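Dropping the structure in here first, questions after.
All protein chains but one are shown in place.
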Amino acid sequence: MRAPDETTIKAGQTLLSVQNVSLSFGGVKAIRDVSFDIKKGEIRAIIGPNGAGKTSMLNVINGFYHPQEGEITFKGVKRKKMRPHDAATGGIARTFQNVALFRSMTTLDNIMAGRTLRMNKNFFWQLLRYGPAEREEIEHRRKVEEIIDFLEIQHIRRVPVGRLPYGLQKRVELGRALAMEPELLLLDEPMAGMNLEEKEDMCRYVIDVNNHYGTTIALIEHDMGVVMDLANRVVVLDYGQKIADGTPDEVKSNQAVIDAYLGVAH
Amino acid sequence: MAQNAIDKSVDTFPKFLLVNARERGQRPAIREKDLGIWQTWTWAQVKDEVKALALGLKELGVERGDKVAIIGSNKPRLYWSMCATQSIGGVPVPVYQDAVAEEMVFVLQHAGAKIAIVENQEQVDKVLSMSDRLPSISHVIYDEPRGLRDYDHTRLKWLNEVQKIGRKAAESKYSGDAWEKMIAEGKGSDIAVILYTSGTTGNPKGVMLTYDSVVISSQNANAFDRLTEKEEVIAYLPMAWVGDHIFSYAQSYVAGYTVNCPESPETIIEDRREIGTSYAFAPPRVYENLLTLTMVRMEDAGRFKRGMFHYFLNHARRWGEKILNKEPVPLGARLIYWLGELLVYGPMKNRYGFTNVRVAYTAGEAIGPEIFRYYRSLGINLKQLYGQTEAAVYITAQPDGEIYADTVGKPSPDVEIKIEPSGEVLFRSPGVFAGYYKDPEKTAETKTPDGWVKSGDAGFFDPKTGHLKIIDRAKDVGKLNDGTLFAPKYIENKLKFYPNIKEAVALGSSRDFVTVMLNIDLVSVGSWAERNNVIYGSYQELAAHPRVYQMLAEHVDEVNKSLSEEGPMAGAQIKRFLILHKELDADDGELTRTQKVRRGFIAERYGPLAEGLYSGAKEVDITTELTFEDGRKGTVSARVKIQDMKTHPPAAAPMDKAA
Partner (left out) sequence: MLCVKPYNMLCKIFVIPFWEMWDLPDIFVQTLWEGLVGGTLYSLIALGFVLVFKASGVFNFAQGIMVVFAALSLVGLHAIGVPAFLALALAAAIMFVLAVTVERVVLRPLVNQPDIILFMATFGLTYFLIGFGELIFGGDPKVMITKELYIPTGTYSIDFAGGRVELQKLDITAMVVASTMVGVLAIFFSKTRIGRALRAVADSHKAALSVGISLNQIWVIVWFAAGLVALVTGVMWGARSEVSFALEIIALKALPVLILGGFTSIPGAIVGGLIIGVGEKVGELYWGPLFGRGIESWLAFMIALIFLLFRPQGLFGEKIIERV
């Protein structure tokens, strides 16, 4: 079961904020003193040129990286660093830039794995898979089937995901994240490597997730058109630093952003 | 036997529903796979659902004679919408759900639909986006609520809400047997349904069918194949197509059998396997795709498995059809066939979901004899029929035991056929349509005052078998400049029997010689490329690959060879061909909604290519506009190579190709 919410956050209030975070690997500074916030219910985009530190930022938020400086406040709880397990139990789910799935397992099992934290941890019952555990399994299966229906991937239910084309793998990965019923969903380039039609589908799913489940979404994306269509607010990183933050229109007309994208020398 | 046929007073589908609810109330009427589980509704439950929906529609203002458009994939609630509309005297108008906005707007305007019942958000968006051009539509009702929560609901209603309104009305305004009385008012001569045919030219035409014609056709068909309430069919072809209307709605209501709605278009094969359908119907394309998939999978299989597959397949090719036709077969061959059934045919049929099939039909287009024989040799009773929307499907069908790969069968019960001197096939039957909606001119063109309908197809009766053979569209049989007979479809079909060729367009009418434009089959050629280390980045690149050209040239040469052996066809051999750089697509208007090529349109659209084929050019540059699914447009340019072919001298003695 998930940790009890310390405070209940209403739509529009700050769900997560990152304060003065810096991260370096050896001598390389990946993130320098970045602060921004994510409000409940919004779609927040993090953009920037290659190597701007976007993925590192996501990894800090979900606890894969531990920043040397700064703090992360999630649902009112201040932390020096997040651990992956804290993030997951707290309701943060994510997908990965290059798809990290359980390749030998079927679509169904992959999404079921997303239910891990929602499952009762009684080892004994699980071992026997009997009685209450079986009832619970059916309940989870139902939830998973809803997600399969939502993402229209019924036809690949029993296919090991390693055999699926890339676009479908991305969809399964989104399904697994959704199975966690997250409060905050982190998407690392959800449209990367997709063709136009797949991109449009993915956009629709992202919007539907946000509308239908009210899930807060933070996404990294290269395709500016997609970002402008999807996001409520955009934060722009360049060389590990925040150079702009605001609505898509504000960001679009920001000189620093234009320079960064046009590659003006620093 | 069709027991219901006896009672002549049961002459509309709502009346059949009442009969079914009474006589087989607990039998399954319809199923749908949802969230991974098959949900079942009995005839009694369907009656309740239809009643609630019907009264709901009545409350929304549907009057006798009003048209109700139904747009979406095969879902129980959409089939119920059809019956609900009919029960209160309305006329359902199913519309192709993948039609682009322009096509849809034409049909909805032309039919003057009052209400549109649609499947989901996608269709709601489509209809609402054209709402200013559709003043007749007062309400849009949807089945699947996802994504529609925040829409303005003044004209929009969830189907469940409509049923709720209907249930309330059933308790007050229409209590007792008010609904049954409405049903009783309907009669056999009323219009049951309007089906728009996409046709190869011009705007779609609304074919009006009366209850009498649909009911009698269905009764005859059920009797012809001895269908009972125990049949299981799977509904996956467009609801707007007459085939689906007859198979998944009319015949089911008349015989009382079960219709199964698949989970999604991609899961049909698996769903069919789970259900074990006993009566199947599909255009040749479906059978082709299944076979192509099998062959591709077999190429990737281990050597032993592949060897076993081919061995037993050859055995089946030799004996399978004879066993199916109950001809005498040596014991040894029977034993090996039995072993093959255990090892290959059985598992194969199971994979296709054909294990329990008693009768399977292919129709709509000619099927490749190889493909046709393949299924028959596995022991599947695949038959051909010839039908049209204007005939409520049935014109001819092959009776059990009289199956030929190149005929479409004998006239169906109660159908008369005659052949015009021009070769055109005319038919007359109780199933014949009442007329084209709002188009008496076209009606008069097609239907003579004494009830004969011009099919538009050229054909002849084979004196040996007494079966009808269709050559081509009557208007498409043309001549080369030197007067040689040129039947484009005949040539195209020969080409399309090769798994590597997806589509073919033959040109030659009023030209000096025959040329073709080909479309490669991406699955088949892609798999070949993978096996042969041919590297390609896109469809276009693969299509232009020299080795692909070489491979298709071999196919074309074989076709030329077989044409050379067919007497009058020998002069129509293919002199030059090219491979198109893009897939022909219904969204671009290159194919009809039933996936037939629109030859004239293509010749025009690819004008430079057609010119190149006759100018002697080796390469032609072309830029083509294409339409994405959402209606946006883009362009694609390519340099297309043209290949010359040798022709074969006409063979002295025509060889009989049939096995």
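Think of it as A and B in the order they're written, each chain with its own count starting at 1.
As a working rule, a residue touches a chain if its C-beta (ideal position, glycine included) is under 8 Å from a C-beta of that chain, and two chains touch if they have at least 3 such contacts.
All figures in this text were calculated on a predicted structure; none of them were measured in a lab.
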{"item": "Among shown chains, those touching the left-out chain", "value": "A"}
{"item": "Touching residue (missing chain; options A:M112, A:V144 or A:V257)", "value": "A:M112"}
{"item": "Hidden partner chain, touching residue among A:A100, A:L196 or A:I258", "value": "A:A100"}
{"item": "Which residue of A:H85, A:R135, A:R158 or A:R204 touches the chain not shown here", "value": "A:H85"}
{"item": "Listed residues A:I31, A:V60, A:V144 or A:L164, member touching the removed chain", "value": "A:L164"}
{"item": "Chain A residues that touch the omitted chain in the full complex", "value": "62, 64, 84-85, 88-89, 93-94, 96, 100-105, 109, 112-114, 116-117, 119, 123, 126-127, 129, 137, 160, 162-166, 176-177, 179-180"}
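By our rule, only the chains that are shown with their structure count from here on.
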{"item": "Separation of mean Cα positions, chain B and chain A [Å, integer]", "value": "43"}
{"item": "Contact set on chain A toward chain B in their complex", "value": "141-142, 145-146, 148-150, 152, 154-157, 196-197, 200, 208, 211-212"}
{"item": "Touching residues (chain side chain B, partner chain A) in the complex", "value": "34-37, 146-147, 149-150, 263-264, 266-267, 270, 628-630"}
